[in-house]
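Take a look at the following structure, please.
With one protein chain withheld, the remaining protein chains of the complex are depicted in position.
Let's turn to chain A:
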Amino acid sequence: MRSEPVVQVQALVKRYGTKTAVDGLDLVAREGVTAVLGPNGAGKTTTVETCEGYRKPDSGTVRVLGLDPVGQSRDLRPRIGVMLQSGGVYSGSRADEMLRHVAKLHAHPLDVDALIERLGLGSCGRTTYRRLSGGQQQRLALAMAVVGRPELVFLDEPTAGLDPQARRATWDLVRDLRDDGVSVILTTHYMDEAEQLADDVAIIDAGRVIAQGSPEELCRGGAENTLRFSGRPGLDVGSLLKALPADCSAAELTPGSYRVVGKIDPQLLATVTSWCAQHGVMPEKISVERHTLEDVFLELTGKELRS
């Protein structure tokens, strides 16, 4: 892993009028795939668009591939690929026309026909952009982001509204980009997407990064896991609790159905089963529930709806 981060954001502040969209955000993205998660209005798009050079920070510094996206935009632009959340194509242009055009703006573009084939856009033929389906428009925008053979690609919600096949095709392309050494920054609402693709996940809320790490680290750290088992009703939960480490909790949820919450590791599992053995209990349906990224996300950002 190269020591130089592909994206380095320090104390970024960005306001729109009186509203603070990004509030002292720090983010370091290294080679590979970095997913930026966050509720609506958390500041994901503002952060990414500042990295792309569209917005000037009110304060703080942003470096992308070591360059200032605003001041050194001319050097940076050929090296990055951008997929906007929507649009970006002449409404009267044909599906492949805009892609061929963007290819012409680069010195060593990908083979356009192969890319069209790869993303299943070959059937669009002479259809104009405004008549393409939403999924086809998304895939075209993705193709436009990668056709110039960039070092770093920004994808803003690349699979929003896609059907499962198109989603899979997008994921496969992101994986191939990564394997070929292209770094990817993607924002998404889909936790499974981040779990599937990302080497590193940053969770943003209210304009700040509130957690960052690999999906495994995020699911392990902080968030508590759950162990459930069934046995005869009315077991002495107090005695079980005494056998467990101090930071665990145990409860009989419904008669005969028990739940232990805490850091569930092999040692803890052994403690629970030996406690059962001591009390002559056969634990049936014993299960360990690992926290998903979605649990972690909801735990960190709350469950109430955002505007």
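Rule of thumb we're sticking to: a contact is a pair of C-beta atoms (placed from the backbone, for glycine too) under 8 Å apart; a residue touches a chain by one contact, two chains touch by 3 or more; residues count from 1.
One rule holds in what follows: contacts and distances are computed from a predicted model.
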item: Candidate names "Sulfate adenylyltransferase subunit 2", "Tryptophan synthase alpha chain", "ABC transmembrane type-2 domain-containing protein" or "SUF system FeS cluster assembly SufBD core domain-containing protein"; UniProt protein name, chain not shown; value: "ABC transmembrane type-2 domain-containing protein"
item: Selected from A:Glu52, A:Asp96, A:Glu157 or A:Asp295 as touching the chain missing from the view; value: A:Glu52
item: From A:Arg79, A:His189, A:Arg208 or A:Arg228, residue that would touch the chain that is not displayed; value: A:Arg79
item: Contact residue for the chain not shown (choose from A:Val182, A:Ala211, A:Cys248 or A:Val272); value: A:Val182
item: Contact partner of the left-out chain, one of A:Ser91, A:Ser123 or A:Ser287; value: A:Ser91
item: Those residues of chain A which, in the complete complex, touch the missing chain; value: 52-54, 74, 77-80, 82, 84, 86-93, 97, 101-102, 104-108, 110, 114, 144, 146, 148-151, 175-177, 179-182
